[in-house]
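Please find one structure pasted underneath; my questions will follow.
What you see is the complex with one protein chain gone and the rest in place.
Here is chain A:
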Amino acid sequence: MKAFMAAFLVWTLISANGGGGEAWPTHTACRDGSLEVLYQSCDPLQDFGFSVDQCSKQLKSNLNVRFGIILREDIKQLFLDVAFFTKGSSILNYSYPVCEEDLPKFTFCGRRKGEQIYYAGPVNNPGFEIPPGEYQVLLELYNEKHSTVACANATVICS
């Protein structure tokens, strides 16, 4: 009984300070014999779903992806920053405007905070063969106020 009460006390104290600080689980975006793409949300507010349809070492251009998220911000404008790393050193950085206010390119452009969006379609990527190795990719989507819309730490393992 004493042990139970002590455990109860410890639990209440821990749970009072708890919440937040936990990392989101790691998901698999795609897996194939030689290629594996894992990702983890780095937005403290939420996790999201993402998958790549084709998963091969010989990367095809305009890959089809699926992406679902509940927006925490309005996205009148949306920008994507991608940074590639290998062994801790940066290989490539680029920034891409996804939604522009005057020219909404995609159906989800202009959507509101609280709205659920689901995108299934191609991304504008070039086709190339991925050299074997392990790569880290940091993706961040942010809006015109520079608030994070989605953020992911992805790991690409190519063997």
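Just a few scattered comments:
In this text, a residue touches a chain if its C-beta (ideal position, glycine included) is under 8 Å from a C-beta of that chain, and two chains touch if they have at least 3 such contacts; residues count from 1.
Methods note: contacts and distances are computed from a predicted model.
Its UniProt record calls the unshown chain "Toll-like receptor 4", which is the correct pick from "phosphoinositide 5-phosphatase", "Nicastrin", "U4/U6.U5 snRNP associated protein" or "Toll-like receptor 4". When you scan A:Ala23, A:Ile70 or A:Ile91 for touch with the missing chain, the hit is A:Ile70. When the missing chain is restored to the complex, the residue among A:Ser61, A:Ser95, A:Gln116 or A:Ser159 that touches it is A:Gln116. Contact with the omitted chain, checked across A:Trp24, A:Phe84 or A:Phe106, is made by A:Phe106. Seen from chain A, the chain kept out of the figure touches residues 1-2, 5, 8-9, 12-13, 16, 45, 70, 72, 103-107, 111-116, 119-122.
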